[in-house]
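Provided herewith is a single structure, encoded as structure tokens, for subsequent inquiry.
The complex appears here without one of its protein chains, the remainder shown in place.
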Amino acid sequence: MKMKLTTMALTALMAAGPAMADLVFPSLSYRTGPYAAGGIPFADGYADYFTLLNERDGGIGGIPTRVLECETGYNTEKGVECYESTKAEGALVYQPLSTGITYQLIPKATADGIAIHSMGYGRTSAANGKVFSNVFNYPANYWNGASGAINYLMSQGDLTGKKVALVYHNSAYGKEPIRTLEELSAKHGYDLTLIPVDHPGQEQKSQWLQIRREKPDFVIMYGWGVMNQVAVQEAANIRFNMENFIGIWWSGSENDVLPAGDKANGYKALTFHGVGNDFPVFADIQKHVVDAGKAAGAGDQIGTVLYNRGLYAAMLAAEAVKTAQSIHGEMDITPAMMRDGMEALEITEEKMAGLGLPGFGPSFSVSCENHGGPGLVGMTQWDAAAKTWSLISDFSESDMDVIQPLIDADSEAYAAENNIEAGC
Amino acid sequence: MPEQLVFAMEVFLNGLMAGVLYALVALGFVLIFKASGIFNYAQGVMALFSALTLVGIMEGQVPFSHIINAVFGTEIHHFGWHVPALLAILITMAVMVLFAWIVQRYIFRHLVGQEPIILFMATIGLAYFLEGVGDLMWGSEIKKLDVGLPQGINDWIDLTTYNIFDYGFFIDNLDIVATVIAALLVAALVIFSQYSKEGRAMRAVADDHQAALSVGVSLNFIWIMVWSVAGFVALVAGIMWGTKSGVQFSLSLIALKALPVLMLGGFTSIPGAIVGGLIIGVGEKLFEFAIGPMVGGATENWFAYVLALIFLVFRPQGLFGEKIIERV
Partner (left out) sequence: MFYREAGDFKTSYTDDNQTFPIKFDRYRYYVVLAVAFGIIPFIINDYWANAFLLPFLIYSIAAIGLNILTGYCGQVSLGTGGFMAVGAYACYKLMTSFPDVNIFFHVIAAGGITAIVCAAFGLPSLRIKGFYLAVATLAAQFFLVWLFNKVEWFYNYSASGQINAPERFVFGVPVTGANTDAWATYLFCLVFLTISAIVARNMTRGMQGRKWMAIRDMDIAAEIIGVNPMRAKLSAFAVSGFFIGISGALFFAVYLGAVEVGEVFGIQKSFLVLFMIIIGGLGSIFGSFAGAAFLVLLPVLLKLIGVDLLGWPTDIVAHFNLVIVGALIIVFLIAEPHGIAQLWRVAKEKLRLWPFPH
């Protein structure tokens, strides 16, 4: 055992090394385990964007970026290890990428003064910046997603008296939209049926038989992992109209629809960022990253939904760094400055166009009170013949009148339980 | 006929079909346990591995391409050919036989005569190993598996039942195919073990290792054979489940669906696996249908185990297991 300990100490020493001036972005990726198919493109996109910044612009504001990748396998305990091993290197912002790791890091990172950006996942009520000073979940969260789906359906026709079924992963994540959908059902007069699917979701016959019997007009899905592929397949099997089947953004990648083949055509999914590779930035990535042999992955994921999401996360982080640099007038920023930068972040149409990502996401701004942004969500649809997702609606408002009270209630309960003084 | 009853019938039929799929996985466990007393935790991973191999061969993927590219800086992924499904299945079977030989030669030959729990542990090590190797060989993205099996609602049943009950039943074509294949597989296994020389030897080994050894049965050969057959069963299960969800890591979790089946049917009985699978399939689906909505749904996972537990309290060796005779 002693031998091992010395090797370990040695390793730790060597890993620590001399610190150069750089901007460290840990990437808690999951390229292995049950959800690897979703984790690989995200991690690739996140890393490739920073590589692009280094290669093309020499970093952000002249300071090179460094992505510290740590494999979590979507496992909370490995996430703890990853957090502890990367935070000492001056990590600026964490993308925990799993509900479990996010919850687990919220108090820790807050105590350490490091920001967390849980983009479209994690604790929804973290949008309340008064309670969650170091946690950001802009541009959209699960409740925005639920409301966005309902808004989209209402734009297609009146929902009164219609039946909406929610098929969800029976976990904290899957249960997120229930309260929002219930409130909205009281407001708009649709019937809500809840259909939980137990982890992992390999077998969903009962659930889809129930849907077939009860004939809901619309099905909304909060699924994850193998559950998505099986659900899309089963929906196709019972000939549910794919046009009326809407997934949350974690149920809307190529992985989820490809196994079902042509029958998945018309399936819809929410999103908060652009899809496809029809943006100028991809030419730069091809030139500076892929052709230079510096791509994080095999390079075959570029332009997929989850790759774009990783890229979008990296873009938002880089923009927050720029904001922080201009606020504090210092180029080599600290985690605390990064937090300020994220809080003052403003994404506009011009900014995105300047980055080669015109219309890639909604324009929004973050404030001290609101860490969640305006909650603009768009809708995408799958074209099985062309094997592409396409955006079929604008990034539009969700019903904050319903969501804001829920956010306040949940965050205040958290604040009371943990004796947190409201900031701002 | 009241509506609920018609629905229950539909659920019942689908439960039977799901049960067949569970039984397919359980069958692999039973074969190995019967012949060698090993509770093979790796059966689920074997299903994953065989399905991965099948897809890899069909698509002409280069094994270990990820690591080769990482080490040598090359960019190879595909051989550029497509192998027809049937040929690919045969090649995969050959791979599973090779796997069986390796397992027997390098692991279980050294563990003959150990306690069951230690053999069980070895299969856990094997499961880890195989999972890692599978990922390294073929990558961890989701792969579409299409060996030409039909999928989707069966129109004939839909129409016929609609004419009778005014409500068309949903039966998945894939499930029907799975049932036929499972029936053929079980029939083949029964014929093989009853009438062929190797099959009789296998049963002899299952009854008594030493007695079989003394009349000249090669234990080594039998065990390799049993692992090969289990590998083949895993491949069939992998194809069935993989067609539905794409081939991915979660395929290895189907083993968890097979455990209550095993427990209910008995670890040592092939008919037990089938009957157990049917009971579990029907039981959990009907419970979810009738009681599920009252308690909030998603009951299937635990109900299967509770059902098996209730059966076991009355028959501790499972429905068809060998009677446990205890002597001091």
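Annotations
We just call them A and B in the order they show up, numbering each chain from 1.
By our rule, a residue touches a chain if its C-beta (ideal position, glycine included) is under 8 Å from a C-beta of that chain, and two chains touch if they have at least 3 such contacts.
Note that the coordinates shown come from a computational prediction; the quantities given were computed from them, not determined experimentally.
Contact with the chain that does not appear here is found for just one residue of B:V6, B:V62, B:I91 or B:L111, B:L111. Residue B:H66 is the one among B:K34, B:H66 or B:K143 that touches the chain not shown. Across A:T51, A:N128, A:N170 or A:N228, the residue that sits in touch with the chain not pictured is A:N170.
Within the complete assembly, residues 1, 4, 7-8, 11-12, 14-15, 29, 31-32, 36, 40, 69-71, 73, 76-77, 80-81, 83-85, 87-88, 99-100, 103-104, 106-108, 110-111, 123-125, 170-172, 175-176, 179, 198-199, 406, 409-410, 413-414, 417-419 of chain A touch the chain that is not shown.
By the touch criterion stated above, the residues of chain B touching the omitted chain are 39, 66-67, 70, 107, 110-111, 114-118, 120-122, 124-133, 135-136, 140, 256, 259-260, 262-263, 267, 295-296, 298-299, 301-302, 305-306, 308-309, 312-313, 316-318, 324, 326-328.
In this section, only the chains that are shown with their structure count from here on.
With centres taken as mean Cα positions, chain B sits 35 Å from chain A.
Chain contact summary for the complex, chain B toward chain A: residues 7, 10-11, 14, 17-18, 66, 69, 73, 75, 77, 135, 140-142, 144-146, 151-153, 170, 172, 241, 244-246, 248-251, 253-254, 257, 284-285, 288-289, 292, 296-298, 300-301.
Of all residues in chain A, only 31-34, 36-37, 40, 170, 194-200, 202-203, 205-206, 209-210, 212-213, 225-226, 229-230, 233, 236-239, 255, 258-259, 261, 263, 293, 298, 300 touch chain B in the complex they form.
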